[in-house]
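Step one of this worksheet: look at the structure below.
Of the protein chains in this complex, one is absent; all others appear in place.
Note that the chains are named A, B, C, D and E in the order they appear, and that numbering of residues resets to 1 at the start of each chain.
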Amino acid sequence: MPPVKIMYLNPVADNPEVDRLFADMARAYKLAGTEVHVTALPRADYPFSHIEYRTYEALVTGGIVRAARAAAREGFDAFTIGCFYDTALHDAREISGAMAVTAPCIASCEIAASLANRFAVIVVRSKCNVQMGANIREYGYGDRFSGFYEIGLGVDDLQRDHAETERRLKAAGRRAVDDGAEMIVLGCTMEIGFYKEMEAELGVPVIDSAIASLKRAEYAALLRHQCGWVPSRTGSCEAPTEAEIARFDAFGGSRPVFGSRIVVEAS
Amino acid sequence: MPPVKIMYLNPVADNPEVDRLFADMARAYKLAGTEVHVTALPRADYPFSHIEYRTYEALVTGGIVRAARAAAREGFDAFTIGCFYDTALHDAREISGAMAVTAPCIASCEIAASLANRFAVIVVRSKCNVQMGANIREYGYGDRFSGFYEIGLGVDDLQRDHAETERRLKAAGRRAVDDGAEMIVLGCTMEIGFYKEMEAELGVPVIDSAIASLKRAEYAALLRHQCGWVPSRTGSCEAPTEAEIARFDAFGGSRPVFGSRIVVEAS
Amino acid sequence: MPPVKIMYLNPVADNPEVDRLFADMARAYKLAGTEVHVTALPRADYPFSHIEYRTYEALVTGGIVRAARAAAREGFDAFTIGCFYDTALHDAREISGAMAVTAPCIASCEIAASLANRFAVIVVRSKCNVQMGANIREYGYGDRFSGFYEIGLGVDDLQRDHAETERRLKAAGRRAVDDGAEMIVLGCTMEIGFYKEMEAELGVPVIDSAIASLKRAEYAALLRHQCGWVPSRTGSCEAPTEAEIARFDAFGGSRPVFGSRIVVEAS
Amino acid sequence: MPPVKIMYLNPVADNPEVDRLFADMARAYKLAGTEVHVTALPRADYPFSHIEYRTYEALVTGGIVRAARAAAREGFDAFTIGCFYDTALHDAREISGAMAVTAPCIASCEIAASLANRFAVIVVRSKCNVQMGANIREYGYGDRFSGFYEIGLGVDDLQRDHAETERRLKAAGRRAVDDGAEMIVLGCTMEIGFYKEMEAELGVPVIDSAIASLKRAEYAALLRHQCGWVPSRTGSCEAPTEAEIARFDAFGGSRPVFGSRIVVEAS
Amino acid sequence: MPPVKIMYLNPVADNPEVDRLFADMARAYKLAGTEVHVTALPRADYPFSHIEYRTYEALVTGGIVRAARAAAREGFDAFTIGCFYDTALHDAREISGAMAVTAPCIASCEIAASLANRFAVIVVRSKCNVQMGANIREYGYGDRFSGFYEIGLGVDDLQRDHAETERRLKAAGRRAVDDGAEMIVLGCTMEIGFYKEMEAELGVPVIDSAIASLKRAEYAALLRHQCGWVPSRTGSCEAPTEAEIARFDAFGGSRPVFGSRIVVEAS
Partner (left out) sequence: MPPVKIMYLNPVADNPEVDRLFADMARAYKLAGTEVHVTALPRADYPFSHIEYRTYEALVTGGIVRAARAAAREGFDAFTIGCFYDTALHDAREISGAMAVTAPCIASCEIAASLANRFAVIVVRSKCNVQMGANIREYGYGDRFSGFYEIGLGVDDLQRDHAETERRLKAAGRRAVDDGAEMIVLGCTMEIGFYKEMEAELGVPVIDSAIASLKRAEYAALLRHQCGWVPSRTGSCEAPTEAEIARFDAFGGSRPVFGSRIVVEAS
């Protein structure tokens, strides 16, 4: 079997430190036969270090679908959008051709619902709750969701002081468990790197949503390779025709699609 | 009372014929003391004559929030996004400051639910059903919604052959009424100009969603002027700070926000 | 355009002081071209100063539909039922002919949902919660509703000691905001006259439901005048025939429909 | 054990023929130790032979709560409101003291859901569907409900030509079963007298909703006698105080509460 | 009328003390003309004194359907499964022929919803909440359910120290009422014997779920005797054919179905 190819897109401006963090994660968690490209958006057009606000999400939405389109044309099997808002998930799915698209929230909910009956989500700030809650309900996990717990740190601060972040994550997790959560989901991909310590502390499974989305993309890629299962393209899944895309020059011309790319090769 | 100011944004490339259509509608349906600016997106960046696909919606989403931001800073009281997908409604609401934001689908559902218990929506193609249906449910009108009826014309064709469009709209409306719809909503703003003929034919109210969204925006503007009611800016409604917006240069620099603008003045 | 005509019915026994309170409100908040009739039920048949109990609601339900019927025949464009239970809303809508019918709870929910994602309702006593909660869910706002907060005053006491009422409303509003409400709705029309002070104190929009229902009625009236949109009369919206109404003498004979009426003229 | 006492109220004008029909039913279906009073409203105040319209329901709502109040004070154990709209059910429950209140739709849904997974309701006209559907969902049976089937006869015509009514009921039942209904509920108490013939024809259970409501009332009465279970009177179940009722003279003075009464004694 | 026959199955290993407890309850609460058989499963095959875990439930599920099948063939009119998990309710209903099947949770919810708008459930341990909550929602009572309150005693301990159990039940009931419950349901059949003391203490109705399920079974049995209403056997209610049952020897051969049986005769 040739390697399965996955793109992990950070839907923010390229940032070497952050890119490397996710590339290291990919290297550690992918299967041997999987190739992962960790990418980010070009800073010139998408200057955001985080997309905590809908406003910023809206401003990168075009960049995400351009990336999804480009990845599909490069032959990727699966694509994940590295933000727990699952920004532009439905949009990217429309234009992804035979490539599957997933994202951290939906990937984490699936895993959590298979390992427990009630899971909590730890968010950076309660600002996120309404939008993420609507997503969780739309995905069908409303009855399994036990609540949001905030740590009061912005996304950009999560990797600044690891001890402080860990302390806050553990405290939020403890509150969640005390309220009846049987399991924890980390509701921001930048909360990466803490789940094992939290599991040791709390005694319940803790899902790192960045890893979850990578693994779900890999699962989708394997389903394509082995079973031939690819996205439907009928009904609401119909994509615009190539003729119309060309007529509109929908995806623009020469401006770069990706701001950075680290290739983690299959071994 | 000074005039209330409303912006009606066509979230597609500027097109003089289309712009005029909506300006004429605004002139005919606004209150005397209302000023309406009919705008569209700049063709260079947003070359779409329609946004029937999520892909195109995603590519104009940034343009819509830029327009909402600009309108708020110009002092508009209310803003409506002229597409029945209500594209970027929640995003635009975050960045709209003291300006209310509405859109055709939500505006039409409110009116329809106040005048009947079961309403149908006539769409251009069944491609729309899943996304629009999710919106209708999210807005809370799922129990009052009796189904989609498609006419099998693309958005760009609706104003080509008026007789044919009218024939198809009436036929779809008839099917809806025969199935139990007590009222009809026209599920595309380009289905403008037909509702009176349909009402005469079908004997039930028919909501033109472009007019509905204009009137809902005007209603919101009056609520601001008379009651002081403006969007909340706490919790999930919190907008990014001006400092951060400036730091990111989030809304870009010199590129134009609007591709066209027709001012319909208060009289 | 001739004036639009609205009836604001207090569904309790006529009371000059209360009637004047709502007439003053109408004068302050209506548009220039709007004529408002503030009415109440005749005390002889409907001796209630409040309808906090379903029992009392049931006993005035007949009076409300008689009033709606009479208003429609007088040519009113819109009618609102001035109690946050929205008592007899669906009943009055059936018999209202071409006149739209609204009420405070539904009118306030619409506005609140357009200005925030999570709103709380301040009630007189928790007795109200189950019935009002069922209404809010039935109207489709269950997911946007963040809870009831009671002030522990009966309806008849709200306008007795303004300072005390204001103190309690502000305290309840503070609890709601601390729990995550992004906006407040005043869940009793007799909580009139306090919303601006509350907004100043709480920093979030506060909807006065009496004003909201007046403005929603006016909006409906304008939609009728300008767009021709009136209630559907098919399916579940079918009204009894005039022949049958006459045969039953359904609306009784000579007993008065209204106990009082203050006309606030268009200017 | 002393007899349990049940009132079966026809919420329409007294009519000897109709009253007798329900008294005969009560005699045939009650337990030996049960006493049933079949009553109707006084024609002078409530001149309706049917309440197919919300308007008429609204006009008898006051009469129903007056009857419930009177029955509770006479010492009845349970009370049923003989119309499949379950008109004023929640209202009557508030003022019923220690007397339980039920009604045909809710009583039938309970039985149907215990004997099958999918039941259909046969209505007189599709006019009823929205209101009855909302009730069925509110009662919690939405997922078990397979649809309405109309026979196209008014309530007043159901007992005119028995052969025709039976023919239409069987035809509607057949359509329901062919669509997957596993059981039938007769959605009008005046569809009384046909269920056995329908069961023989259709091969599925058919619930006569008049009988169902009588039996449910009797069940409630027995639960009171044997277990002491009576309605809660706290929270939303709180009734107005006797002092306030007296102050308002809420239930009026001398006008009669019942238009007729047939006593079916315990044997 | 011949006696109606009900089986009350304790779905655990036979235990003389426990069996007697339920037989005494049946004697005290049944109608005179009702015969009740209190049974339990044979200890050899089903050695469980409680089924607090899904694992144990799974291991007795086969025993419950065998018992339901046997009871139906013995001519019982109704059958109840004496565990508040309502274990195997839907399974037993399929194979029960003309015998109705009920269970404590569903029987109690029906009664509670008819006597109050908000009821709480007192459980042994919060372990139960997810499964019981799913049942309550599936039965359609989600909107009327106000929460679980645990007493922190295992099922086997409930009848050990009556004073302690009563103390804990009252305390849990008090918390529920303080939180807004208008009524209490005892969420374990082994919480039998305490409801009257709780009612006296709390001032709200308290449903003993063992009694409720007995009475609901008796109600079902009476509906069969008097109205002929028995379970549907079409669609999803279709049972396997006798031919296939015989071919598989589905219900095994000689192993006993019941571990004990106390007959409480009609008087």
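By our rule, a contact is a pair of C-beta atoms (placed from the backbone, for glycine too) under 8 Å apart; a residue touches a chain by one contact, two chains touch by 3 or more.
Every value quoted in this text rests on a predicted model; they were computed, and no experiment measured them.
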item: Which displayed chains the unshown chain touches; value: A, B, D, E
item: Candidate in contact with the missing chain, chosen from E:24, E:91 or E:157; value: E:91
item: Sole contact to the chain not displayed, among A:41, A:58, A:95 or A:116; value: A:116
item: Sites on subunit B contacted by the missing partner chain, in the whole complex; value: 126, 129-130, 134, 137
item: Touch list for subunit A against the chain that is not drawn; value: 29, 31, 100, 102, 106, 110-111, 113-118, 138-144, 177, 180-183, 196, 199, 203-205, 207-208, 211, 215, 219-220, 222-223, 226-232, 234-237
item: Those residues of subunit D which, in the complete complex, touch the missing chain; value: 117-118, 143, 180
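The criterion applied here is as follows: only the chains that are shown with their structure count from here on.
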item: Contacts common to subunit C and subunit E (chain labels); value: A, D
item: Centre-to-centre distance between subunit D and subunit C (centres being mean Cα positions), rounded to whole Å; value: 31
item: Distance between chain centroids, defined by C-alpha means - subunit B, subunit C (Å); value: 28
item: Where subunit C touches two or more other chains at once, by residue number; value: 117-118, 126, 129-130, 134, 138, 143, 180, 235-236
item: Topology of the chain contact graph, where touching chains are joined (line, ring, star, complete, other); value: other
item: All pairs of touching chains, each written as two labels joined by a dash; value: A-B, A-C, A-E, B-C, B-D, C-D, C-E, D-E
